[in-house]
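For reference, the structure I am asking about is given below.
Some chains have been omitted; the remaining ones sit where they do in the full complex.
As written, the chain order gives the labels A and B, with residue 1 at the start of each chain.
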Amino acid sequence: MANDSHARPDIIRIAHAIFYVTDLARSRDFYVNLLGLNVLHETDGALYLRGVEDREWTLKLELAPEAGVKHLAYRVRSDADLEALITLADTQDLPWRWESEVDRPRLLRLQDPFGTPVAFYAQAQTHPWLLQEYHQHRGPGLQRVDHVNVMSPDVAGTMRWYMDELGFRLSEFTEDDDANIWAAWIQRRGGVHDLALTNGAGPRLHHFAYWMPDAMSIIRACDILAGARRPELIERGPGRHGISNAFFVYIRDPDGHRIELYTSDYLTVDPDFQPIRWHLDDPRRQTLWGARTPRSWFEEGSLLEAFEGGWVRSQPARLQGIPVNVI
Amino acid sequence: MANDSHARPDIIRIAHAIFYVTDLARSRDFYVNLLGLNVLHETDGALYLRGVEDREWTLKLELAPEAGVKHLAYRVRSDADLEALITLADTQDLPWRWESEVDRPRLLRLQDPFGTPVAFYAQAQTHPWLLQEYHQHRGPGLQRVDHVNVMSPDVAGTMRWYMDELGFRLSEFTEDDDANIWAAWIQRRGGVHDLALTNGAGPRLHHFAYWMPDAMSIIRACDILAGARRPELIERGPGRHGISNAFFVYIRDPDGHRIELYTSDYLTVDPDFQPIRWHLDDPRRQTLWGARTPRSWFEEGSLLEAFEGGWVRSQPARLQGIPVNVI
């Protein structure tokens, strides 16, 4: 472990994403009118959204000339953990700076060693939740931020860094006969994952996921998209993952950002929890049942903003190939 | 059978109810904002509502100084069936007249021999349904009119008349050891019932019911009422009936009219279908499972408008007593 000499920051959970979108009204129609996310703040150039359990905004849509992802953010326990992150960044020569967002005045942004823009904060303005305001729920009722998935050209290395430096724990992983790791699900909060890493050109954002109250809510999301004559936004599913056991659907927003609606996984709090290993060739891994996965799901992702501006340049994946049973 | 000498009218199904309500804005909040019924027409003094499958309005709310029920209406196959009904009315000295409603210009209103105001129509203006406009569904998603329940002081006699004169068929009934019939479920359209008759002072309307897409929609209706701080409007349930096998909840509107949300019964189209007999003392009858039934459910009902105006005078039930397992 690389950080013997300093305290390891205490990461609580995945907290938010900021998406650049090119047409805010169109995105609002998708996220608010169809998916039923709740508007917490709104400005000329941005929407701050949340699920009904979220006490903070969990997705910011920011108007921009080009679609992409500004950063992915995690909550930490305290300001001391932000200091520990700065120490880590300085030690490893990772660029960092202070930024601020609505409700989140001290946001530490850094670039992880693989190029992904991540942010951390300890203090946030919270707001009364809407969980029991059932008469105000709209659409399928997205409940709370669940996880983020990053396509990575070096899953093993990225996984190692998040586990060693940030204390993530491994839930499940995909491996081939040569012990190459193709994908990893790592977590901080006792669920299946805060962060998933899947092999691919990147780093790019694969998807951002919300927890749903039950499988029927996911069926309702599909019905609503079909009612609105947008069934083509459903990219994959519904179905059940082998990994995580979740019932899921993947949809694409008007800019192509991928959202997963996700429910019914399991707990990983036990100290003797054994990460679940899936062989790369096991078809049950991605799809315990469900239609075949379209090629777009393997190949497309959202660009990530580089620290100095512009987009992080995508690197080809170290491991080449996608599963055979693809459409 | 009493009507050998003339054609029996061909009743298709229960079609609508007209409720007098005392505060239209308050009723609109309940039926539209909370239950999510869809407004098909609106005037200064009335709202015409429907479920997402209904191609016609199925519930009219009409502003009036006092709450009550104007009439319950059935569709018939053709104008000839309306003529047959007039013949029947004349033969039996039942008062009748032509009325009209929005979308239903020829509405034959008569008073059945027991005092209940019923109306019949063959022609209606229909409208595109909302069934597949899922993005427009609101609240728990009431689907279509299902049935009406009338509290009757003479269940056996009323049942006989509807079966003999109007061709209703018996699905289920409640009987005591002396072969007294306490309740009957009768139908025209191949489901469990268009009309239920339950023993009690009356005739009064016990409830008007909508079909729900599934049990979870009924749970959502309860969540929504609770979110709006109106859980006391849930009078009974959710639970499952023995009779009909339906999953149900009963709620009361702001004027006290009782609405049942109802789903998952069964078909009765077979010619050898045997009506299901329940003994009065069988606790599984009303409640296969669920909390005990409050006394209000047995005793309260909506007044029915008399043919000549005013309210039908309630007669005490011929059979006295309510089931023992009441709160």
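The criterion applied here is as follows: a contact is a pair of C-beta atoms (placed from the backbone, for glycine too) under 8 Å apart; a residue touches a chain by one contact, two chains touch by 3 or more.
Computed from a prediction, not measured in an experiment: that's the story for all the values here.
Peer 1: Given 2 placed copies of the single sequence, how many copies form the entire complex?
Peer 2: 4
Heads up, the rule we're going with is that only the chains that are shown with their structure count from here on.
Peer 1: Enumerate the contact residues on chain B facing chain A in the complex.
Peer 2: Interface residues on the chain B side: 33-34, 132-137, 214, 216, 220, 223-228.
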